[in-house]
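Apart from one protein chain that is not included, each protein chain of the complex appears where it belongs.
After this line comes subunit A, so read on.
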Amino acid sequence: MTEVADSYLEDINNDVCPICKTDKYLNSNMKFLINPECYHKICDSCVDRIFSSGPTKCPYQGCEKILRKNKFKSQIFEDISIEKEIDIRNSIVKIFNKTEKDFKTLEEFNAYLEKIEEIIYNILNGVQVKETNEYIANYKQENSKSIHQNNINIQRQHDIFLKIENKKKLINDEKQKLSKQLIRELQNDKKIANQQITNNLLNSSLDTNLIVENARKNLLKQSSARRKKYIEQTKLLQEKFMSQEDLEMMNYSNPGLPGFRKHRLMQQQATMMSPFSPFNGDRSVNLPFEVEEEYFDPYTSNVIKDAQYLAGGIRVEQIYKKSLFEAFFGLDCIIKEEKSA
């Protein structure tokens, strides 16, 4: 591993093939490929040239790995160590592919995940490689049936997911088309209405305000009808594209919670049952007075009409409430009791 990292660091000029020294600057079509055996970077024409006649040694000096042409791939991550880890992870997860549902408790499931990480770390860093490989082989043998079944399930769920996503996209496209159409229609209606108003104003003897008012009402009616139709149409889309089967599959791809999660959620809900009080049980609901709508108070009722007061958010009923509150303030306090407490 350190070898790989070193050679990667040496090769600071990323655009030159270390084998044939071709520069990407001169040949913009050039692609770099790597092989998951040793992760050495080689340009595609070198790969063609060296490995066409069958598997052979990696052209890097000191690298004794035998490489095959069909294992070469283009690099996804810039950091080669991440590329390597992802490759290892993918291959391990295909074997250790149990899901939450296969475990009874969260602890067991977490232990399983921890074990996977440990294996990946070991392989990546060359720790206890022999033991780890043996462990993987054993596991594979013992669980061959379930591994196969799980992989099939995963693939199937993925397919369903893709299919449903596609349909959702279709529905969205249609919706967009409909909404564009709606906007067009509404604009059109407006244009026609305006024209009508002008015509009526020219020809009819009715009152101008009345004409405008009528036209406006008609337009409003028309547009609300169009909107209603639009909403109905969008509703129909769902039924049109999503068959009953699809909806069921959507449920299938999102199966119920595994046992222990359900259990935990129920516990959570049980604690939720204890009542929540936003005021922490401390809210003055029953005031010892009722605020009436009007009082004889010429001063206040005059002042309160001032724009300065209105703009500041002051309202007359609040003033009355405050006055009453202050009148009753402290009447329910018994100082002796408060002092002793």
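In the analysis below, a contact is a pair of C-beta atoms (placed from the backbone, for glycine too) under 8 Å apart; a residue touches a chain by one contact, two chains touch by 3 or more; residues count from 1.
By definition in this document, contacts and distances are computed from a predicted model.
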Name under which UniProt lists the unshown chain, selected from "2Fe-2S ferredoxin-type domain-containing protein", "60S ribosome subunit biogenesis protein NIP7 homolog", "Actin-related protein 2/3 complex subunit" or "[RNA-polymerase]-subunit kinase": "[RNA-polymerase]-subunit kinase"
Candidates A:53, A:90, A:280 or A:340 - the one touching the absent chain: A:280
Absent chain, residues of subunit A that touch it: 272, 276, 278-280, 282-284, 299-300, 303-304, 306-315, 318-319, 322, 325-326
